[in-house]
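Some chains have been omitted; the remaining ones sit where they do in the full complex.
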Amino acid sequence: MTRVLLTGAGGNLGKVLRASLAGEFDMIRLSDVADMDPAGPREEVVQCDLGDAEAVLDLVEGCDAILHFGGMSVENTFETILNANIRGVYNIYEAARKHKVGRVVFASSNHAIGFHERETRLDATAEMRPDSMYGVSKGFGELVARYYFDKYGIETASIRIGSSFEKPRNRRMMATWLSFRDLSDLVKCVLRTDRVGYAVVYGASDNDETWWDNTLTGYLGWHPKDSSAQFADDPVLTSEVNDPNDPAVKFQGGAFASAGHFED
Amino acid sequence: MTRVLLTGAGGNLGKVLRASLAGEFDMIRLSDVADMDPAGPREEVVQCDLGDAEAVLDLVEGCDAILHFGGMSVENTFETILNANIRGVYNIYEAARKHKVGRVVFASSNHAIGFHERETRLDATAEMRPDSMYGVSKGFGELVARYYFDKYGIETASIRIGSSFEKPRNRRMMATWLSFRDLSDLVKCVLRTDRVGYAVVYGASDNDETWWDNTLTGYLGWHPKDSSAQFADDPVLTSEVNDPNDPAVKFQGGAFASAGHFED
């Protein structure tokens, strides 16, 4: 019997994955700090604060793989980020180590590399240049994942998610958009492949504009099927005119790169 | 109101662009040292010697973007190259600086890199290795464009055009052919994208044989739609047998690389 844990199951992408993965495994354990819809067939629902080490240890018990989509997904105060994303990711990997979970999908973010200029092509070896403390926390999660692979052999695919929404919401997302289908396919590829090792994957659909290069993780066999080009006629997207010297245009992280400090 | 200047409008590619860009902008200003067809709707026609700094200053006034396709497009005497391509490109950028034009498409050429061997894959970072004084002058234009971006923020896409004709004329062009449609699409991509910075793009269609790699400018969103493969059954092209040790075959610049000095 195979049981997969999905954290952040009550969030936007968590809901997408809950739906798209329904029935794929013997059992999926759904977790969030917030309320979730009740368990359906082959589902378990467990409410859990990722900052609580003991609760996370219980949460992970009996699972074969973890889809770690929990935590804060935008900028916030440092203490909020610290508990949800820093303590959270450590607790997940410690629990994985103790319960011998072999594979993790970690929802990292393009904001871990958001201060690269748009003209800079990035692949998995690019230096991390976070654009926010949120981005720093995602970088921290990647370092933890790298460490648990090197020392304990726990495989991780860190997905630097671009902009995963129903559709692009602005010009920048024409380049960064990740369709829900492509996200789900990527998660499935990581779970099904023979060997993941430690992988860094950029989460973007097959858009016309591309900043990121997944050539180095071709062994995962993921090929996005969607493209933002299907929205090219949307007047909201095509009428947008942007200043090339605006930091939100110059840097890959967009508005995260131009925003000032998040005040409490 | 948006006004775009097209230099070299009376040349082969200038005519192609004049036709394919018709109606795309509020106004297109067409310029050449030679005669041109009279202005159509939303067109202005201005005869101008690019080597004449004052004339170029007048020419550029009131324009928002420049498509610089003017100058000599094959080898010639040094003084001819000097006036048309070296003085010419300087005059264009000086006028752009003074009139605060933000973006230029510069028609560079594969002859700026024509002394690389065919087996060498080139991307935007490849060393320039011109195969002619014409190629040197195109390299000079790229340096000027790079300089005006670094110092004055004028964005340029330098297109190292392969062989842009109705159809390939010999075996080499099976690799270097750039269809008129793909050229026009590329120009439009550069004009429409949020940010160009300083970009070097190889101008070739999606041919089966490829020497050049545009991965680094994926952020421009250009994807050629044509391929020389559609001419693969042309007996002229398929019956051609070439000596692999002929410099015109060994080097990417073809006959430019094997030609001797251009005598006055």
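Chains: A and B, in written order; residue numbering restarts at 1 for each.
Keep this in mind: contacts are C-beta pairs under 8 Å (C-beta built on N, C-alpha and C of every residue); 3 or more make two chains touch, one makes a residue touch a chain.
This one's a predicted model, so the numbers in the text were calculated from it and none came from an experiment.
Number of identical chains making up the complete complex in this structure, 2 of which are shown: 6.
Methods note: only the chains that are shown with their structure count from here on.
In terms of their C-alpha centroids, the spacing between chain A and chain B amounts to 41 Å. Of all residues in chain B, only 102, 153, 155, 193-199, 215-223 touch chain A in the complex they form. Per the touch definition, chain A reaches chain B in the complex via residues 117-119, 121, 171-172, 174-175, 207-211, 213, 242, 244-245, 249-250.
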